[in-house]
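Please read the structure below before turning to the comments.
One protein chain omitted, others in place.
Chain lettering (A and B) follows the sequence in which the chains are written, and residue indices restart at 1 in each chain.
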Amino acid sequence: MNDNNEYIKEERNKDWRVNLRKSIKAKDRTDRARAHMPEADPAVRNKNSEEVNKGLELLTAVYEAGRCLDCANPTCIDGCPVGIYIPKFIKQIESQDFKGAAATLKDTNVLPAVCGRVCPQEKQCEASCFYTLSLKKDPVAIGHLERFAADYERNSGNMSVPVVEKPNGIRIAIIGSGPAGLACANDLAKWGYDVTVFEALHELGGVLKYGIPEFRLPNIIVDVEIDIMKKMGVKFRKNVIIGKTLSFDDLREQGFKAFFVGSGAGNPSFMNIPGENFNNIFSSNEYLTRVNLMNAANDEYDTPVIRGKNVAVIGGGNTAMDSVRTAKRLGAERAMIVYRRSIDEMPARVEEIKHALEEEVEFMNLHNPVEYFADEKGRVNKMRVQKMELGEPDSSGRRRPIPIENSEFDIEVDSVIVSVGVTPNPLIPGVLPDLKMSKWSTIVVNPETMQSSVEDLFAGGDIVRGGATVILAMGDGRKAAAGMHKYVSEKVKVK
Amino acid sequence: MYKLIEKEIFSENVIKLVIEAPEIARSRKPGHFVIVRVDEKGERIPLTIAGADETKGTITLVVQRVGVTSWKLTNLKPGDFVLDVAGPLGKATHIEKVGTILCAGGGVGVAPLLPIAEGLKKAGNRIITVIAARSKDLVILEKQIREFSDELIIMTDDGSYGTKGLVTNGMEEVIKREKVNMSVVIGPPVMMKFASMLTKKYNIPTVASLNTIMVDGTGMCGACRCSVNGKTRFVCTDGPEFDAHAVDFDEMILRLGAYKDKELETYQEYLKTIS
Partner (left out) sequence: MADLTTKYLGLTLRNPIIVASSGLTDSFEKIADLEKNGAGAVVLKSLFEEQIILEADQNLKEAGKNSLIYAKYSETLDYIDLYIREKELSKYLDLIKRVKKDLTIPLIASVNCISDIGWTGFAKQIEKSGADALELNIFISPFGFDNNCDEKEQQYYKILSKVKQEIKIPVAVKISPYFTNLGKVIMNLEKNGANGVVLFNRFASPDIDIEHTKIISAEAFSNPVEMYNSLRWISILSNRLKIDIAASTGIHDGKAVIKQILAGASAVQVASALYIHGTSHITEMLSFVENWMDKKGYNYIDQFKGKLSQEKNTNPEVYERLQFMKYFSKIK
């Protein structure tokens, strides 16, 4: 990060930045209220899949960018898992160099249009903003601005295809077309490698496609980015499950010199309580895959989905929010979140919780299911919940939920979505017995190079971190690309 | 895009398809299945690989017409393309020489049974096969499975072919007359349930190949979950084969009916549009 500090300083001292800072007094900047993100009307949007956040208007974005004080010590960058040059891109927006802003973002973040929408900024960059830390005011809307710049570039129809170095003919295999794989492929392609991305499903994008709903992240955004990568020469192969369709040895025989495993944490967890295998009880993965990937909500598509009227979603993360808001859109009269801790302790993005509340999702905090009951056809019709109270904090600092004696009662449900976490996909670890794994079933890697215990195999994203975030996955992908580049270069030199 | 090379009609509702998928043909082993999606709007369904030809780069699927997707698939003509075929998925059959193996296939279950019988025969086992169908024209793959069976017994409900009776009748006769070391039962869930109840009575270790609803087929969604020994298992990654005496067949049958009403409705509408 040290050379980065130099770069940050250098850029900040450039004339245009200095002049821009001088152009508005600091107090005039801090007096501005944080921009409000225009949102679709909750009463309308909870019945359709239009994107909830409409995006900042141009002048609003410029005005908001003006709030940024271009700090000498940009703490916001420390809060960003991949170290985006935040003040730089924001100042570029302020000076209306939107394309420049997009380019700055792409320096460190392959999918800014995605991250601007799905990053938990309130826990990352915006939590470290000077406004939050020192002024105790609303932070600069860094996420909204990132999205603005990325969308502007995309909508201008004039997206730049990154410059690709001279092809070096070295074949690299990327396993998984989710954010980690895409980020890794992007860098390696830029450096001239012959990159092939293998995807097990029939659509590219991983969790960006099957997991995150259309109303949060329109699929078109992912497709546009993938198209650019195709233009860069990245090859994509769908319906190929590495470890099943082709083995690693097959790939080595085909001449692949290094591998990046970004197969994600797709293994759904269940609570193992009585009745959990009744019909119409789904993992959030199944529910979201049916709706997002297979378009089950659209009658023209063959995949069915159960449109429950009384839907309970168990869990408190973003996946639970996505599931319950999807259920609402599919016609649920009661779409309930059942979470055993309080609303403040939910790991979901604050914005998702806010949007869910607006969309009339019911939040049953301090409740936990203990059993399910079914009708004569085996379809769930009742959920027994127990009330909880909060006890001593656990190691994560959050208060432990303790069941309250004799507090059980039943709720009528016709559909339940279990969203209590995911563990890493066990397929690849299963075919590589030499691969060192952690106690959380993740692949153990060198945190700097992302190299695993198998020399030519690197990994990143959820398969290394457990269910985490898109931005971390992309950061890993980029780190791994650098690590693979070094590894392959050294290997080739030895040869 | 995966080309349909050959199509053969076994009976009104059972069709054999040979599809070009060289990588799958090469990696596949007995017991594996594929996930197939016919077109953009189609759903993903699991189909057992009944056979493969590595030199030709093709896999063989036997499809029973039970709904929209299987109809669309079996309506294709040689030269047409299936949009997505992913595999080989699932855990391959455990092949070992144990002695005498009683293989039982009910209806379309004979198709997935075929590669398993082949694998077990080639491992040096004595294979006694009992296949059953409601009537003569629903008996499939007789010639093919006979090739890998030391003895083949055919049962039909109406007695129109082979011996009149259920698959369990045929199985019990074999069990009563000679020592059976292991059994493999594949077919409709009710058939597997009763066949394994029979073998349990005689303490014969039995393997069943489960056919549940699936969406992704790679262990990602849990739609295919079943209970084995009281623990939840995924048919697509832990199976499709399990210790038959440990499987909760009643739960499996219940879960198979999850979309029945909706599927029946859609299927009937679809049939109207193509008639």
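Everything below uses one rule, namely that a contact is a pair of C-beta atoms (placed from the backbone, for glycine too) under 8 Å apart; a residue touches a chain by one contact, two chains touch by 3 or more.
Since the model is a prediction, treat every value here as computed from it, not as a measurement.
**Student:** Of A:4, A:272 or A:489, which residue touches the hidden chain?
**Tutor:** A:272
**Student:** Using the document's definition of touch, tell me which of A:8, A:62, A:445 or A:484 contacts the absent chain.
**Tutor:** Selected residue, touching the omitted chain: A:445.
**Student:** Quick one: which of A:233, A:403 or A:426 touches the chain that's been left out?
**Tutor:** Hidden-chain contact among the options goes to A:403.
**Student:** Who touches the missing chain here, A:320, A:335, A:457 or A:488?
**Tutor:** A:320
**Student:** For subunit A, which positions touch the chain that isn't shown here?
**Tutor:** So the residues of subunit A touching the missing chain come out as 120, 123, 265, 269, 271-274, 315-320, 347, 370, 386, 394-396, 400, 403, 405, 408, 419-423, 438-440, 442, 444-445, 447, 464-469, 472.
As a convention for this text, only the chains that are shown with their structure count from here on.
**Student:** Under the touch definition given earlier, write down the residues of subunit A that touch subunit B in their complex.
**Tutor:** Subunit A residues touching subunit B: 200-202, 238-241, 244-247, 266-268, 270, 272, 276-280, 282-283, 285-286, 289-290, 294-295, 300-304, 306, 377-379, 425-427.
**Student:** Enumerate the contact residues on subunit B facing subunit A in the complex.
**Tutor:** Within the complex, subunit B touches subunit A at residues 23-24, 27, 37, 41-44, 68-69, 83-89, 215-216, 218-223, 225-227, 232, 237, 251, 254-255, 257-259, 262-263, 266.
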